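One structure is given here, and the rest of the page talks about it.
As you look at this complex, bear in mind that one protein chain is not there, while each of the others sits in place.
On to subunit A.
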């Protein structure tokens, strides 16, 4: 089932499009300035290889194509651009990974240097750390794209910004909600369990109107950001949908229950999030802090998560022309072992970043996230092959103390007995992925 249709209600989408069209019409009608539209299409081929066998029906390799179209329409002498960013992916194995999204479709209106109004489908990134992005709470994660949580779905919003010389205040109204994307049955890097339909705490379901306000301030080398968000949590919690099987039903392996596996459903609650970010620059060092306090969803009361650390950059290291960076971050969540599945409760990220400063703009980032039960490695490399071709290589390998759960029930038992092993299902999911992107 493609869930794209339900992600934004059709009426909301049409309202936004008509708003944008009227904006375009007005700006077109209002002036005879020369018009300028820039189109930037790109196309990518992605190959993935998983050396270890996963669950039944999962494959060891995968082929996928993606396309992205960016466009900007500007009126000369006017600061009211229209922006479009469309994304689509076809995946040969996982039907749920075949999806498309309007990453952005927005209109900027700037009546003066101090004020800016943005309307449409937008993405808004907040935060300073590298290993995880606690504070990027406005946009839903497009999890099927990458488990690093850096790909986000477009979010309908109205954003009013006020700028002053040393800071800014932003207000957001967020109508409409996007559900997180999850891999399908055949997809890799998934929980060993069936995913049911989403449930919402609010009676308005996905039509609850959320809001957020954010203040940012610069004090010399220190940058601060503070926000509050009220609305539907982009992070779901998971509820077991299937009753625990009786021994008697399991012993009679009929055709139906041979595939009997537990099913969970994502539940999206209303929550209040307060976030603080800080970055302080000193010589070649950047010290970073992200703090998120959540009023609580599902089984959890108010809780707090922290990511903090530093990045040190040695420019022109050893006179080679190469920039070398070292990253260290501490990842914390006060719920301990009971923290959600995607939230490390007490671990460290160590990483190193290399920028070669060569013709091909080669860059690499090697990192590992370590806690008591696991070491999760990642490597990302970028290298330009020709002016229009970019090669990206990504690899992750997971080293868990507990072996891969044999089934969904096995995993749920593990969660009940020792929730610190909640990521044990990643044990067999090491992968190597190469993508070639063509910009034309």
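We take it that a contact is a pair of C-beta atoms (placed from the backbone, for glycine too) under 8 Å apart; a residue touches a chain by one contact, two chains touch by 3 or more; residues count from 1.
FYI, contacts and distances are computed from a predicted model.
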{"item": "Protein name, per the UniProt record, of whichever chain is missing from view (\"Outer membrane lipoprotein-sorting protein\", \"Sarcosine oxidase subunit alpha family protein\", \"Putative ATP-dependent transporter SufC\" or \"FeS cluster assembly protein SufD\")", "value": "\"Outer membrane lipoprotein-sorting protein\""}
{"item": "Touch with the omitted chain, as defined above, among A:345, A:363 or A:400", "value": "A:363"}
{"item": "Residue of A:94, A:142, A:179 or A:223 in touch with the missing chain, whole complex considered", "value": "A:223"}
{"item": "Chain not shown, touching residues in subunit A", "value": "38, 40, 42, 70, 72, 79, 81, 108, 110, 113-114, 116, 123-125, 127-128, 130-131, 148, 150, 161, 163, 167-168, 216, 218, 223, 279, 281, 283-286, 313-316, 321, 323, 325, 351, 353, 355-361, 363-365, 367, 378, 380-382, 384, 387-388, 390, 437, 439"}
